[in-house]
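Complex shown without one protein chain; remaining protein chains in place.
Here is chain A:
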Amino acid sequence: MTTGAGSRDTDGLKGAREHRVRTGGVELCVAELGDPSRPTVVLVHGYPDSKEVWTEVARRLVDDGDFHVVLYDVRGHGGSTAPKPLRGGFTLEKLTDDFVAVIDAVSPDGPVHVVGHDWGSVQSWEFVTVQRTEGRIASFTSISGPSLDHFGHWIKKRVARPTPRRVGQLLGQGAKSWYVYLLHTPALPELAWRGPLGKRWPKILERVERVPAGDYPTSSLPRDAAHGAWLYRDNVRARLRRPRADAYAHAPVQLIMASGDVFLSERLYDDLGLWVPRLVRRTLPARHWVPRTRPDQVAAWVSEFVTANEGGAAPREHMATGKYADRFGGQLVLVTGAAGGIGRATAFAFAEAGARVVAVDRDAEGAARTAELARLIGAPDAWGETVDVSDEQAMEKLAEKVTREYGVVDVLVNNAGIGLSGPFLDSSTADWKEVLDVNLWGVIHGCRLFGRQMAERGQGGHIVNMASAAAFQPSRALPAYGTSKAAVLMLSECLRAELAGQDIGVSAICPGIVNTGITSTARFTGVDAEEEKRRRKRSSRLYGLRNYPPEKVADAVLRAVAENRAVVPVTPEARGARLLSRFAPKALRAIARLEPPL
């Protein structure tokens, strides 16, 4: 029953085998991509969408994951016909009938992996919690769409015992659901969608949701959206009033939560562990339409989850246990200066969170060692690269190699830095050049090369620049170092403003006095070699006595990325200096005159 290819907007689904499946009085438009002998992944779209919302993700799942990908238009949407009458034609029971008919047609023998977004996820929750699909679903990835039953229980629990916090959660989600109330009004939504709203919707998506323009949404949008209003009217009130008590998932579930979603509160999923025995959580710093705005990350997580759950309920062999595993799992993180100190600790912290790590350093052995240990503690993969960050050409080569072999960097940590201490009048231009080349130009090269790649990919990212408490605490002992770090701080702030529109965050970390190797390699100007050696030893000893561990700075780096913080002072002295720089700069100037006890 295959119709001619390209009958409707299928440009984005080139090479798809489109056919129609008849079920319960409607005809569903089903598209298949990839080798049918491979694991089948069924993508279910939401509201107001059609299967074309998945084009970017589907292409990656076929090309990179080599999966058999199946998409279908939900009844009343896209190329599928609408039930008659509309009222009562969109209940979850009927949608489940449709789903079963589709998987009967595309994968009669093996179970399928389901991925749902928005209302596609809402209905997939029904698929994965009802008896009749048991054994037919191998895994389910839920994106921005809760189970109505779980939602109903969530509300009941909060209404039954309303603590202030619970009331706050109820009101918060209640406000985010404004459109649900509107969709329950008769006729009005249909009029709006078929009229002005339908016309303006692509622009609204682009501006508010930052969905890239292109062949999506399709021309069927007004009709899809008008029909889809019945998804809400047929199900929401009924299910929220009488949620099923047995809505337990019979397959492993991966929950991808968009932390910037304006329609869904993160709190909705707090109790999910009660309903899903095998749950993996993921967090994406993005808005609602992640299949359009973050296709790389969505496809990567779906691929990983499908592969892990292929062949029955095989337990996941390796799951990172770090605090931010939901946020950084599988992401590509590049850290410079990763052979020791804060850089190494940061690489390890990301590795524990399940990120893939590129450890860059001048010291080849140290970088390789960091990569080796990173693999042991949770990084699915890690590489050591030997590069001097101040060498522009070497950095360009690195950027090219990383993109070619490992992919686009999701998080860049410009950490490499060197110390230089001594009076300004005793510092040569060569001294200055050395410090600025590493501390400032290294950061500039990193931001320029990898930041551009992030911007070109257009799927967000984060840059962390290691500044210093010396960026706002002047000192007679650190003119060159402080200058370089102040420049890094300002660069980070400017870049943050520039890249904010592209969802690329920029953070500056100001650690303070941390027990690392920087003191043992620092240079001291204006003194002879013997005295320099003595001062190195002495400062190392003082830093050792202070003994603030680099691991705590690494934690601050991960937190800064997860929360997209702008400037993060870490040690108490760094926090204090920052506070003083705002309210009592004179005090800082007085401190700056003190001779350090070296």
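Keep this in mind: a contact is a pair of C-beta atoms (placed from the backbone, for glycine too) under 8 Å apart; a residue touches a chain by one contact, two chains touch by 3 or more; residues count from 1.
By our rule, contacts and distances are computed from a predicted model.
**Student:** Tell me the UniProt name of the left-out chain, picking from "Tripartite tricarboxylate transporter TctB family protein", "Xaa-Pro aminopeptidase", "RNA polymerase ECF family sigma subunit" or "Transketolase family protein".
**Tutor:** So the chain that does not appear here would be "Xaa-Pro aminopeptidase", according to UniProt.
**Student:** Just one of A:L171, A:I204, A:L376 or A:A500 touches the chain that is missing; which is it?
**Tutor:** A:L376
**Student:** Which residue among A:F348, A:W383, A:Y481 or A:Y543 touches the omitted chain?
**Tutor:** Missing-chain contact among the listed residues: A:F348.
**Student:** For chain A, enumerate the residues touching the unshown chain of the complex.
**Tutor:** Against the missing chain, chain A presents residues 340, 344, 348, 352, 366, 369-370, 373, 376-377, 517, 549.
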